[in-house]
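One chain of protein is taken out of this complex; the other chains stay put.
This part shows chain A:
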């Protein structure tokens, strides 16, 4: 009996293994960045098995991509990182013949992502947003008074404000490519400057506020804001709006608001792309096409409170998403947003070193 079962087991195991390599799509996306019911829907519609992993830093993703053989079929780097990764030959060109839903993409976003991916040949926009200030109103007004500058970079770059805020907790993104451009803008310099001397000017400013930063981290602030552990987060728009929602769900009396700083805010684009060595490029294209379906894309945006690059999805968006200027900025705010480009390796070293100094004091 046992002997008879062995070959059967081998056939079964072999069968599933072969199916797994053929029909599995590995997606590597940012944490808290999708409505997870979409994942099951994708599996149902295509019959492909989906493995969905998450990360919280572009650096981590980039190192995996540059090492090669990451095993992922779809990855979602931010535009600046994508730009450099295209140069390194990380991605394969997209076959738009297999992406009929790409006609839904939004020109306003496509024009801007062209800066990172000329001709939009390697990537399609997933979502975009701004980097700004998440504030626990009650707590901030308690320490700074009624006229707290919650829509200005003064809030996080003025030491006397930060000193007071330190008592209720402040998180900064652990992403020099987000914070340094903001500091440059605050100082009246070009936020996209690649000149080490100009970048160096932010050192004094950042060093003057660093003692009051509770933590530099790029994902913990969602929960920390929502449960009242911190009162200010210098973070990504949608993450802060998710914190607002989590607090509302928990009904814990915490009220969070998001503001893009009036001095101007960084506008970034997270792009879906397929690594050149993707094990299942066909499956990857199927996933991209699935996501670019207007209803699916709208479901994702409704869930994570980020704007997307899909024009056709807009009619399916909830009013609290499409109607919220913090997510879909008005024309004039849009003009106040800036974009940045990838640093060259030498400049990157200067930026990282400055950032280490800011974080550790050394």
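Just so it is clear, a contact is a pair of C-beta atoms (placed from the backbone, for glycine too) under 8 Å apart; a residue touches a chain by one contact, two chains touch by 3 or more; residues count from 1.
What we mean here is this: contacts and distances are computed from a predicted model.
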The chain not rendered here carries, per UniProt and among "Nitrous oxidase accessory protein", "NADH-quinone oxidoreductase subunit N", "ABC transporter permease subunit" or "Inner-membrane translocator", the name "ABC transporter permease subunit"
Per the whole complex, from A:33, A:128, A:186 or A:216 the residue touching the absent chain is A:216
Missing-chain contact, candidates A:40, A:66 or A:198, resolves to A:66
Filtering A:46, A:208, A:227 or A:318 for touch with the omitted chain leaves A:227
On chain A, the omitted chain is touched by residues 57, 59-60, 62-63, 65-68, 84, 87-90, 176, 210, 213-216, 227, 229, 345, 348-349, 352-353, 355-357, 359-362
